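Below is one structure, written out as structure tokens; comments come after it.
Rather than the whole complex, this shows some of its chains in their spots.
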Amino acid sequence: MSFEVRLTLRLGEAEVRADFASDARLTALVGPSGAGKTSVLNAIAGLLHPREGRLLAAGRVLFDSERGIDLSPEARRAGYVFQDGRLFPHMSVRKNLAYGERLAPPAERWITCAEVSDLLDIGDLLDRRTTNLSGGEVRRVAIARALLAAPRFLLLDEPTASLDAARAEALLGLIERIRDAMEVPILLVSHSRAEVERLAGQIVEMA
Amino acid sequence: MSGWLSAAEWAVIGLSLKVSLVAVLASLPFAYALAWLIARRRFPGRMLLDAAVHLPLVLPPVVTGWLLLLAFGRNGPIGGWLEQTFGITLVFTWVGAALAAAVMALPLMVRAMRLSIEAVDRKLVEAARSLGASPLRAFATITLPLSLPGIAAGAMLGFARSLGEFGATITFAANIEGKTRTLPLAIYTGLQVPGGESAVARLAIMAIVLSLGALMVSEWLVRRSGGSRAHVL
Amino acid sequence: QGERDASEGPVLLAAASMQEAMEATADGWAAAGHARPLISFASSAVVARQASEGAPADLVVTADEQWMDWMEQQQLLRPGTRRNIAGNRLVLVAPGVPGEAPSGGEGDASALLSEFSGRLAIAEPETVPAGRYAVAALKQMGLADRLADTIVPAENVRSALALVERGEVELGIVYATDALASDRVVVLASLDPEMHPPIRYPLSVLAGSTHPDAEAFADYVASPAGQAILARHGFSASR
């Protein structure tokens, strides 16, 4: 099973529910703004704690309120590309990329820094501070950082937002490669119908 | 310059520097831990801890010195134990002066650090965790460096406070030339002597010079590490 | 705990008002070939409380008998070693240059004060002996109530003197020793020593002292040589 998500989340006064299972290599999570897509990703990454439910990713149980399982975020090994970037402001781009890579067991890494820099066209940025990158540059560095942490599954929150057509196309190619060549299940949040239809084996609709 | 101050006055300055540096460096980790606890943890008694940290600020320094004497004196519970177990005497030694200075500086250090810790965006800590960092590592690589402005400010305030500490020091460590007579004590001593004003003025100028130096070091530290904290998509 | 090595002198806790005199005495003692005492100056209360908490000191000098009595009650003093080493007088001072005193000679304190309006600096009467003596004298003169609102209690005698020197107050009551050392105040009058309890500076060896020189230094202070040094600094002989 790639992903199995059953949860109830309390967000302020609102409540978000999700219940789906997917065996597809790439599952798309779609729905209107505010539907709770990011919140579901946060829960899978271990950053939000569901009131109850069960979360499974890449065949591993991450959370199960009944069995009392709740893995820490670092034990979940998610490759999470945040909607808001979250680059570390006190580190260069290079150090941001190395952050997760150094913590990943070498045997489990499935992409190198050189490869990812090349594919995402961030080679020129490596020695820059992250505080004055452009929007699209932040996005690309965030994606590279997540991939380099040798994650067991990917959570991509609108990865192509604010990328130009050429860069977006390159990224989609990379995602396809990861989907097809690696055993890394992907959960993708996207507002682009075309993107979803091109990539997803299963589409989950949130309302 | 060396002729401007007497050898005894240079000794006073050296001692003051030693006492203040040791006070700040030794209490820094402790102060940071307290700041972190108060900023990030919610536990019963947090408010009380916070209030306790502020105590040396509210009590007259002489009282703090007296309380130190009660606890760390040779007849005090901690002081007696230290002396019997390790043969360490704090009262009337420069280490005691450093202890007094550290206690007096603690509230200032904790507050500055706490402000900076509270300003660290937790979302960055979450990002570090999801990249595989344990809570401890996330703390060491994200929270700690991002709160550096507060650490520098706290160290600076603490150092300045230590340099100026008088009441608790004279009570707990006494005013012994060459052993515990720090700058403020020497200034006090000078004030007790008619015509001591010129010595007082010279020593006060040295105190100012020292604190200016510390100020520049701390500003430079923050700048070198890139104190900026913008980090928005 | 055996006796300490005598290469470092004994530790003396002394009232801050004795500072110069005690330094000079220590110099005299050192000139006689002994290790110079280490002297810590602070207020008498601080000195006494330090002794009471087992501070590693050998001798103590206070600015009045009250705190010495307190230490004696607590058995902090080595029996038989307490003695008075000096006395002092109170004087009424005003801002000015010494030697240019208005009437040249000494006036009558009681007369001067009974017509006085302005501010009168004394040492804090509750905490500092000099202040207590001053208030006692004012009471004896029957002026305490009249002057109550004019009194400015300073932290210690030196502060009171500084207020006079700066002209922040018109008059001050300070020790003769302090007035003598200042070149910015004039002595208007001496206060009658009968008007207040005797001013005495007691010295004693502490019970916990382990220094071999402690008693010898105490004896030296009380000896003619030591007394001469104290007299040079304006202290009268102890009574």
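Note that the chains are named A, B and C in the order they appear, and that numbering of residues resets to 1 at the start of each chain.
Note that in this section a residue touches a chain if its C-beta (ideal position, glycine included) is under 8 Å from a C-beta of that chain, and two chains touch if they have at least 3 such contacts.
Everything numeric here is computed off the predicted structure, so don't read it as measured data.
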| item | value |
| --- | --- |
| Counts per chain label over the entire file, given a single displayed copy of each | A x2, B x2, C x1 |
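Just so we're on the same page, only the chains that are shown with their structure count from here on.
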| item | value |
| --- | --- |
| Topology of the chain contact graph, where touching chains are joined (line, ring, star, complete, other) | line |
| Centre-most chain, if every chain is reduced to its averaged C-alpha atoms | B |
| Reference chain C; chain at largest CA-centroid distance | A |
| Averaged-CA centre spacing for the pair chain C and chain A, given as whole angstrom | 79 |
| CA centroid of chain A to CA centroid of chain B, Å | 44 |
| Averaged-CA centre spacing for the pair chain C and chain B, given as whole angstrom | 35 |
| In the complex, chain B residues that touch chain A | 123-124, 126-135, 137, 141-142, 145-146, 225-226, 228-233 |
| Touching residues on chain C, where the partner in the complex is chain B | 11, 13, 16-17, 19-20, 38-42, 46, 49-50, 53-57, 158, 161-162, 178, 181-183 |
| Footprint of chain C on chain B - complex, ascending | 62, 65-66, 69-70, 73-76, 89, 91-92, 170-171, 174-180, 188-189, 191-195 |
